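Removed from the display is one protein chain of the complex; every other protein chain stays in position.
Then we have subunit A:
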Amino acid sequence: MIFTVLIPLLLACFVPLISKIKDKIHTGIFVFFIPLAIFLYYIQFVGSDFTTVNQTVDWIPALGINFDFYLDGLSLLFVLLISGIGALVVLYSIYYLGKGERLGHFYVYLLMFMSAMLGVVLSDNIFVLYTFWELTSISSFLLIGYWHFNERSRYGALKSMLITVFGGLSMFGAFILLSVITGTTSIQSMIEQKDIILNSTYLPFILVLLLLGAFTKSAQFPFHIWLPDAMEAPTPVSAYLHSATMVKAGLFLVARFSPIFSGYEWFFIIVSIVGIVTLCWGSYMAVRQTDLKAILAFSTISQLGMIMAMLGFGTEIAVYAAVFHILNHATFKGSLFMVAGIVDHETGTRDIRKLGGLLNFMPMTATLALFGTFSMAGVPLPFFNGFYSKELFFDSSIDLTAGISGFADFLVQVIPYLAVFGSIFTFVYSMYFFFGVFGGKKQFNLLPKKPHEAPIGMLISPIVLVLGVIIIGLFPNLVNGTFLAHAADAIKGAVTADQHIKFWHGWDSPAFMMSLIVVGIGTILTFTRKKWAGVYRFLPGKLSLFKFYDIVLDKLNSVSNGVTKQYMTGSLRLYVAIILGTTLTLTFITMGATDGFTIQFNNLSDVRIIDLSVVLIMIVAAVGTIFARHNVAIILIAGVVGYGVAVLFVIYRAPDLALTQLVIETVSVVLFLLCFYHMPKLRKRDETKRSKAVNIVISVGFGALMTIIGISAHSSKWFDSIANYFIETSYKLGGGHNIVNVILVDMRGFDTLFEITVLGIAALAIFSLIKLKKNKEAD
């Protein structure tokens, strides 16, 4: 199994080589065989005697992260969709993309995506699942931005990236919590330990984070806004990623984890509400669109919402209907996207206001679109598979039992009405799509090209998909027991397909009545569409989520820009104030909280007149530097402080230090004088009273802090000094009477070595600064 996942990725490496000869043979022809082979490999698993298959390949065993592949009914359904529709999409793209395109890039991204998607649905290990999940986001980003010279493409790619990666990271958080709680990284063992998860205090977090991942990926309300913008991708990509596979990854995730959460009432509430709202909003908004692909995008959103809602219901019928509709939706939506691509390709526009009356010119395409749209609308004829799943959806919405809490109870009452409402609009936009393009008047003067029938190669893939629609519609039992029952079984457990067959022909069943209501009201609304279209000015009106996203992104930029500009002013004074202020606050808090300040008076020496007088002079000079007005005066007065320190060294019997201090002080004074010649005159700083007060607080506070720390350090001597060792051994070991010098060159010579290095570097740096300043090369 692992090979089927990795082979597309491996072969993607060779695509750039093959694409060199694209002038002779279209690259897609080589690529076509990969998904086909995978499809043929997995088709052998289909059958009523299906059993699950496991395969493990070590990756990072120490962290429990391995390629655990687990093939059950649900995975099999998705794997067949991915590889089957993948093969058809590649076939379609051979005719859709000319040889002038960058085919190498296209097929590398597509194979990357295929591999990632297979990995998502087959992985049993959550971290491997997450890895493939992000790979789908990345490859989808690359595919949406395929025509990167288009501004809209880049915008759409970025938008989908931001939203899906946001969800992916949330999901990662849920995965980490799950693996910490259960101590395993395998989904199947998590399902076995679901009691631990359900009793965990983190359960709400896990659920919300996990569902964020699923909702963003599957374009559920209000995260659906990336999907219509992703329609800037080439049509084969829209057909593949944004109708049949990637957007169903979120459904897969919910289905995969629903054995764990199905007992939790909030799972039902959240997933059902989000699903049903997405269904209604998506179908309502789809009628408003004028671009063919935008209609299909909103239609995808709404259909995904319907499936999500059914997964939320979690009853046996609902799960079965969900699985069934995943298959049905992939067939008719894939074919409809291809139809939209053909119309675009042959007429030069996708604007439904310019199209019309194409029935006679493109009969094949029109037939395909007829089956696709009528199946999508759920027209009650026995050769449209969408009708069955729609009816099962109504069935499951009625079939809901009351929940425990009042809110769930209310929800159960409302859901059937919302389901009918959403389905009416589904019917309206399906009819709008079909009759808007193929019916009505001819207006060829608006079209960039003269329309004609598509080449047969382009029609093969939608024909295959529409045949799927019809075959499933005519013989639903063909896929039932062999295939869908296993998938539903993986979600719900112990599902028997046979039970549900009888619902399909119940003429007096309430579900059929609901279908008739949908068709009736839908037809009326379709014919009167122009009259009630004004309603869109009120309901989405100004409340567009698309604008909201733009505003949020804009605000995020401008606000963070503003915040950064507030403190990154370029003023060093402000930075120093921030650094010192932070140090001050943190140190005071830490020391205060840990009782670090200790002040004791028992270990002090006597104060002599001479110490006092020197210190007094230094204080006077130090205070004098603050108030001096002229820069030479500041240097000279600061020199007094330096010499005072030297005298203190003398008083405290450190002749070596005193010598060094004197020389260094003199040199520094001279250096300052050298610099100040080139400096402008000291200006009075234009400070406000507030900043002055802040400066005083910070400087006084910092001085006080350092004083207290010094006193505390003196007051808390925990160990004996090691000075006695040096006094005893400086002559014995070092051979010198000057203990300071023995320490500097013998005992701790390394420090000296590197201080010499520091001086050397400083000298070289000064030299090069002065020298290189002169020639322009340094700039």
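Quick note on the criterion: a residue touches a chain if its C-beta (ideal position, glycine included) is under 8 Å from a C-beta of that chain, and two chains touch if they have at least 3 such contacts; residues count from 1.
One rule holds for everything that comes next: contacts and distances are computed from a predicted model.
Q: So which of "Pyruvate dehydrogenase E1 component subunit alpha", "1,2-phenylacetyl-CoA epoxidase subunit A", "Energy-coupling factor transporter transmembrane protein EcfT" or "Cation:proton antiporter" is the UniProt name of the chain that got left out?
A: "Cation:proton antiporter"
Q: With the missing chain put back, one of A:Leu129, A:Ala249 or A:Val647 would touch it. Which one?
A: Spelled out, the listed residue whose C-beta touches the missing chain is A:Val647.
Q: Could you tell me which of A:Ile521, A:Leu545, A:Leu574 or A:Leu636 touches the chain that is not displayed?
A: Once the missing chain is taken into account, the touching residue is A:Leu636.
Q: One chain is left out of this view; which of A:Ala174, A:Leu392, A:Met458 or A:Ala658 touches it in the full complex?
A: Counting the whole complex, the residue in contact with the absent chain is A:Ala658.
Q: From the list A:Leu381, A:Ile589, A:Ile610 or A:Val700, pick the residue that touches the absent chain.
A: The single option touching the absent chain is A:Ile610.
Q: Residues of subunit A in contact with the chain that isn't shown?
A: Given the touch definition above, subunit A has residues 609-610, 613, 616-617, 620-621, 624, 628, 630, 632-633, 636-637, 639-640, 643, 646-647, 650-651, 653, 655, 658-659, 662-663, 666, 669-670, 673-674, 677 touching the missing chain.
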